[in-house]
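I'd like to ask some things about the structure below.
Missing here is one protein chain; the remaining ones are kept as they sit in the complex.
Let's look at chain A:
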Amino acid sequence: MKKVYGSATEALDGLLFDGMLIAAGGFGLCGIPELLIAAIRDAGTKDLTVASNNAGVDGFGLGLLLETKQVKKMISSYVGENAEFMRQYLSGELELEFNPQGTLAERMRAGGAGIPGFYTKTGVGTVIAEGKEVKTFDGHDYILERGIVADLSIVKAWKADETGNLMFRKTARNFNPPAASCGKVCVAEVEEIVPAGSLDPDKIHLPGIYVHRLIQGEHEKRIEQRTTRKRENA
């Protein structure tokens, strides 16, 4: 059970193919699998459908795969930070499926948990409900949403042990656990890989059963909106 690989490119070897569906963790630029995204760009895999809450920014994160036009379709809840995304979308080069953020997270969670569909009240009576089955439970309407099962999941965690048990840090957890769970194969990149037994089993956020391949690397961890407050003089 060797899960640790030497580089992002090695960890993705044999997993990429044109037209595949990739689920990616991260929220904005926080907790994104930046090394694996760069390796997918270098691999040149095309016609990707990417399920990710956001689409990165110009020149970083999933924005890298948009620049090279490797993405055919995005499944996202919010894409406002990326000029190249907008250009491709408005010119019809890029397909976009908006999912409410909670629906996207639950589609990933459900897909990973063997649940092919679920009913939710999110989006009832809006454009999101168009073409979807509506069912009434206890007098309230709900729409049917499908679980997502991705060909590949790419996620970022803080620490891993060599068996793939993951720990996340603060709000960098976000979509990473549900995204990891919904992939037929999951590759995780982390800041530090430690020997098995070094992590407190009670503090594992995502058990290694969900993680098939692992790499350790240096992360830029770019900040999207740097907001601060003034220090009051004592």
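Going forward, a residue touches a chain if its C-beta (ideal position, glycine included) is under 8 Å from a C-beta of that chain, and two chains touch if they have at least 3 such contacts; residues count from 1.
The criterion applied here is as follows: contacts and distances are computed from a predicted model.
**Q** One chain is missing here; what is its name in UniProt, given the choices "3-oxoacid CoA-transferase subunit B", "Phenylacetate-CoA oxygenase subunit PaaJ", "NADH-quinone oxidoreductase subunit L" or "Probable septum site-determining protein MinC"?
**A** Options "3-oxoacid CoA-transferase subunit B", "Phenylacetate-CoA oxygenase subunit PaaJ", "NADH-quinone oxidoreductase subunit L" or "Probable septum site-determining protein MinC" considered; the missing chain's recorded name is "3-oxoacid CoA-transferase subunit B".
**Q** May I ask which residue of A:T68, A:T126 or A:S198 touches the chain that does not appear here?
**A** That would be A:T126, which touches the missing chain.
**Q** Which one touches the absent chain: A:V79, A:L94 or A:V190?
**A** With A:V79, A:L94 or A:V190 as choices, the missing chain is touched by A:V79.
**Q** Write the list of chain A residues that the hidden chain touches.
**A** Touch with the absent chain occurs at residues 27-31, 53, 76-81, 86, 98, 100-106, 108-109, 120-128, 158, 168-178, 205, 221-231.
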